[in-house]
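Supplied in structure tokens, the structure appears directly below.
Apart from one protein chain that is not included, each protein chain of the complex appears where it belongs.
What follows is subunit A.
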Amino acid sequence: MTADAGQDRRSVASYGEVLDVVDVGRVRLTRRYGCIRRDQFEIVTKEPFPSAFRDWIASRGELRERPTFYVIEAPGAFQLTVAPRAGRAILMPRLATDLTWQAQTAREIAEVLDGMLNHGSCLANTRQAG
């Protein structure tokens, strides 16, 4: 997913419209139009998210955990809401970030998750997202 993918579509897109869908290994990443400055990203896997993913993403912000889902709040960056057993998460970037950063961050999170699903570890050679 590149920053300008779906650029033509976004000029006429309305809220919630799918701009593009890419598979990052075993992770499906769907980008939807939020507003002129913000996209939203859905991260879906066929299997549950590993707990190592929660530990990794929790280092990026404040973790709020409920029995069946959790939310990572990274002020100035994003909010990630994760239903680990359902294998689904939503990334809502903050307006302080730009579209390029948003797309890169979503991609990097998907890559880390895919690495964990493949190797059962968070130590796959992933770049730090943002």
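Simple rule for what comes next: a contact is a pair of C-beta atoms (placed from the backbone, for glycine too) under 8 Å apart; a residue touches a chain by one contact, two chains touch by 3 or more; residues count from 1.
Everything that follows uses one rule, which is that contacts and distances are computed from a predicted model.
Engineer: Which choice in "Urease accessory protein UreG", "Energy-coupling factor ABC transporter ATP-binding protein", "4-vinyl reductase 4VR domain-containing protein" or "Indolepyruvate oxidoreductase subunit IorA" gives the name that UniProt lists for the one chain left out?
Structural biologist: Per the UniProt record, the undisplayed chain of the complex is "4-vinyl reductase 4VR domain-containing protein".
Engineer: On subunit A, what residues meet the omitted chain?
Structural biologist: Interface with the chain not displayed, on the subunit A side: 14, 16-18, 64, 66-69, 71, 73, 75-76, 79, 81-86, 88-90, 92, 94-95.
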